[in-house]
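Of the protein chains in this complex, one is absent; all others appear in place.
The chains carry the letters A, B, C and D, assigned in the order they are written, with residues numbered from 1 in each.
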Amino acid sequence: MARPIVPVPDPATQPFWDACNEGKLIVQYCSVCDRRQFPPEAACRDCGFNFHLTWQETSGRAKIVGYSITYDSRLVQWHPLQPFLNVIVALEEDPVINFHTNLIDDFGTNLSEEPDIPIGATCEVQFVEAEPGRMIPEWKLVK
Amino acid sequence: MARPIVPVPDPATQPFWDACNEGKLIIQYCSVCDRRQFPPEAVCRDCGFNFHLTWQETSGRAKIVGYSITYDSRLVQWHPLQPFLNVIVALEEDPVINFHTNLIDDFGTNLSEEPEIPIGATCEVQFVEAEPGRMIPEWKLA
Amino acid sequence: MAREVNWERNHDPVGIWNGRGKAALIARGHSPTDRRWDGESLDKSLGAFMMIAVQNALDDAGITIDDVDGIIGSAGGQPGGAPLSDVWGPRPYFDPPYDSEDGLTHVTGQWLRQQMGFKNIKYINNHGDPIWNLIGQAAQAIADGRAETVVVTYPNGNLPGRYHQDPTNEARGPAVWPNTWGWGLSGQGFTFNQYCQKYGTNHDRMAPFVVQERKNGLLWEHSYYAQHEPGEFTEEDYLNGRMIARDLSIFDCDRPVLAAAAYIMTTAEKAKDMKQTPVYIWDHTESLFSPRSLVQTIDDTEEWTDIQAQRSYNGSGITADDIDVFAPYDGFAVFTQYYIEAWGWRGVKRGEAHDFYAGDISLKGPNPLNSGGGNMGTGRMRTVFITDPLEQLQNRAGERQITGRAEIAVSHGVLPVRAATVVRSTTPG
Amino acid sequence: MAREVNWERNHDPVGIWNGRGKAALVARGHSPTDRRWDGESLDKSLGAFMMIAVQNALDDAGITIDDVDGIIGSAGGQGNGQPLSDVWGPRPYFDAPYDSEDGLTHVTGQWLRQQMGFKNLRYINNHGDPVWNLIGQASQAIADGRAEVVVVTYPNGNLPGRYHQDPSNQARGPAVWPNTWGWGLSGQGFTFNQYCQKYGTNHDRMAPFVVQERKNGLLWEHSYYAQHEPGEFTEEDYLNGRMIARDLSIFDCDRPVLAAAAYVMVSADRAKDMKQKPVYILDHTESQFSPRSLVQTIDDTEEWTDIQAQRSYNGSGLKPEDIDIFAPYDGFAVFTQYYIEAFGWRGVKRGEAHDFYAGDISLKGPNPLNSGGGNMGTGRMRTVFITDPLEQLQGRAGDRQVTTKAEVAVTHGVLPITAGTVVMSTSPD
Partner (left out) sequence: MAILLSFDIDGTLELGDPPGGVTTEMVRKARDVGFIIGSCSDKPLSVQRKIWEDMELTPAFVSAKHQLGKVRRENPADAYYHMGDRDTDYMAAKDNNFGFWWAHEAAEQPWLEFDMNNHEQIPITT
């Protein structure tokens, strides 16, 4: 399924997107600070250096912590899909780390006035094709 | 005369180097701050915006305000020319504005132990070819 | 006159401000408030409006241009002097002085100096943040002796067309994260969604707050609504608001407008000679944070607002009980609850703001929250957060004058992630 | 533990520091001093040397690692933690813990924590500037209550090969200006040339100063010269120095070395329990400037150093005659005159420094300038500017102990354009 807007990698984010293409969700990890970091930055935000910053694969499992629904976006490309669901999930092994998702099971479906978004429910990462050769992470509920 | 190191223009400095190629020495001028600026920057350092920043041609006349002579440079490409003269000139109409030059009349000549550099003397800008198609400003005594 | 940096009080422990009571806010001046610029009428440009506001402020203070030795502003109204709205270029500019963005979407102090003929300026800074920070910056400059009589300028532009619309189908740099998943205002919607989860409340419970702000705003002559849309705004209107990004409806988002405001601030000494009663700056503090991961959570929000509220209390030495006039920012309306709870105004604790809204927050009651109407009641002017507390403390708020004591005011804005607080008093302290 | 910013005292008027006397420097520790790293011996790496220095400092204070709750340093010794020297990469790294630049050309607090087993750290900052700023930063952190017992780390690396050699025949970005005309150290040569023009002096008149610094440096056991080149340095040596960039000879440029130093700083309260006498920090101030045009002129230089000297006097409340121990930076030797004249130490006015050098600046005389020997006398260690004043005020400078009163010390560095000044005293008041 093509996406309205596709991400363009830059040097700091290239490894993240490359891993998505291989079906892996990775985040940065600073070994001397014992700290995960997302989104990717040039240096660890704690020690301020990249000396000990590596990429670490995650479980991909995350919990829904909240949501929004967009009815009138400033992003013109998304207008045809309105209203659409916006969900934030927090990584199971480190809830400080959070991600955007559209919950692919519900993506693009008609959203009722009071959608039933199961806060706290566990999701698994899936990778969907934003455009040919460019996978992005989305989460779906673990049944 | 080819130069050991040639400048590579970037967006902020391109107009300066283009003007050099046309035989003009230009610097930035902010009309609301009434202030000249060199080297070129993205914004006026006083008001902080580029709204009123234009390029202004200078007289090219400048006075020698001091010098140094390099015997052992960290710039490897300049080693064959050592020792060489480094002069700073300040623009006649606005002495806050200063430039590097090598004083082309003396450039590359053997520098005596006590060179006679006429501090305060007036110089005129000349443009010399650093590489084909790339002129840079140098000053010579008027 | 290179631009000054590092004037902020953002390093804990800030301690009681050593400039306390040295600077006084005296007067305010406003331009008309329009919805947007028509792209043609130069007499209604942002620059023209800024000049009107400056002249009104000078007249209000009873001084002339020659008395002014400093201009402090944000040329575009946002941090670093960037514009709130889009820029005019690449459309063609006009004859001088409208031959650049300066005067159209920005107004610098240098431009004002040229156009209005200021002669005695020794301090200009165009790179301020939103208005709360500007008041702090001016107070600091005066306390530090950089200038004695400062005009604070706040130009706030809006061009034709809907702004901030982004037509691209590629996302680059920091925009990669929100845009790929279609996040826009939904970020604030999410944080509010977490707030509602955490405290068992919902969007509709904000209705009394927004309705009250609209009421208050209609009593402020400079409000966009007072000038252009004077009808009553009811709870029915609010509850039927069109959703933009759940749970932010169109009535939780401030309406962009074109307006300028100016303030006169001076030393405690000079304040005695001015036409209006001085209102002294007791403290200013500033803050800048960043989320722990990608999206600002309710935990981030509460931590940041707690830090800044504490910083302001430490810097001013006041307690929650001392605050008579409280003006926490509201543009988006969902911000205000975070601020009220962080400051604990009227004893409101975390999670209690919506209960507080359900009580008496009327203008003439005991808890006249945002007596000027905030952005919801005036449009995205932001300046009501400075003007209304000033007028309350000067006892010249007219119909908006609150019935309780009005001796100490706290104004706070703009975002939880980046904010400033100003504490003012009728006495130098 | 995100890194702290905005701790500097760089905004005039700074006022008397409210942390005055709250923090004390108590102990110092040094590694051996080598000329450079051989690229192989991991027991002589910068990281290994840093650990030696930290342990020596702890021993000197009579405390253990478990007493320490803060580490403040510049991982590479320069502004924002950048390295003084080149980096090791892209050459292959070694086994852990030498599997990155950390430990080879930088040493972070986090690396030290892992290697040395610090357990009780609650504050780390690796992004300090040169050592003056680090002492200021640590004293501010202690005064602000962020930590009680801080180790200040200053690793100073030097790799094989001549560093900073640039082989390129193209110049880009800011390098366009100096490189196109062959300017390198000649920038400092030019400023000195202007100084000589302005005051009618010349390079050779610096001889007594540099010779005296070399003498003093030989008396400091950690000096590169004391350890590796203990011969006498004479006026004849100086006057025959090979010119690098007129008028800077090789003996006006500090020799890059490999060395690490650590300091223990504590709250005034904790200072009482330490093995050494506390030396209290009365003030720290910082500054950052930029030239009016392309090249730093003597006018720029005198303006900047005047501002910073005045800032330091305002911050400490001292006058020049209060300064017993004065340690102005010298790496290049031509800097020192600007600083002496700006601070007006021993009544020296603008243009008089070389006359002052011609008088008695001996260690045991009335004007023991840079009693530790500065960089000229010790190598590019920089830490003598902290260690020697500390030892003088503690009365344990041994052969270097001055004969004058040693109660108040001022140490200042690094460049005219970016500097920090620290004022220390035997008394907290």
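In this text, a residue touches a chain if its C-beta (ideal position, glycine included) is under 8 Å from a C-beta of that chain, and two chains touch if they have at least 3 such contacts.
These figures come from a predicted structure and were not determined experimentally.
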{"item": "Touched by the hidden chain, restricted to displayed chains", "value": "A, C"}
{"item": "Contacting the left-out chain in the complete assembly, out of C:117, C:200 or C:231", "value": "C:231"}
{"item": "Of A:61, A:79 or A:134, the one touching the omitted chain in the full complex", "value": "A:79"}
{"item": "Touching the absent chain when the full complex is considered, from A:71, A:84, A:99 or A:127", "value": "A:71"}
{"item": "Contact footprint on chain C, counting only the chain that is left out", "value": "35-36, 38, 160, 162, 228-234, 236-237, 240-243, 250-251"}
{"item": "Chain A, residues in touch with the chain not shown (by the definition above)", "value": "71-72, 76, 79, 82"}
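Everything that follows uses one rule, which is that only the chains that are shown with their structure count from here on.
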{"item": "Those chains which touch chain D and also touch chain B", "value": "C"}
{"item": "Chain pair with the higher count of C-beta pairs in contact (C-D, A-C)", "value": "A-C"}
{"item": "Label of the chain whose CA centroid is most distant from the centroid of chain A", "value": "B"}
{"item": "Centre distance in Å when chain C and chain D are each reduced to the mean of their C-alpha atoms", "value": "45"}
{"item": "Chain A and chain B, separation of their C-alpha mean positions in angstrom", "value": "52"}
{"item": "Distance between the centres, which are taken as Cα means, of chain D and chain A, whole angstrom", "value": "47"}
{"item": "Residues of chain A touching at least two other chains", "value": "45"}
{"item": "Residues of chain B whose C-beta touches two or more other chains", "value": "45"}
{"item": "Every chain pair meeting the contact rule", "value": "A-C, A-D, B-C, B-D, C-D"}
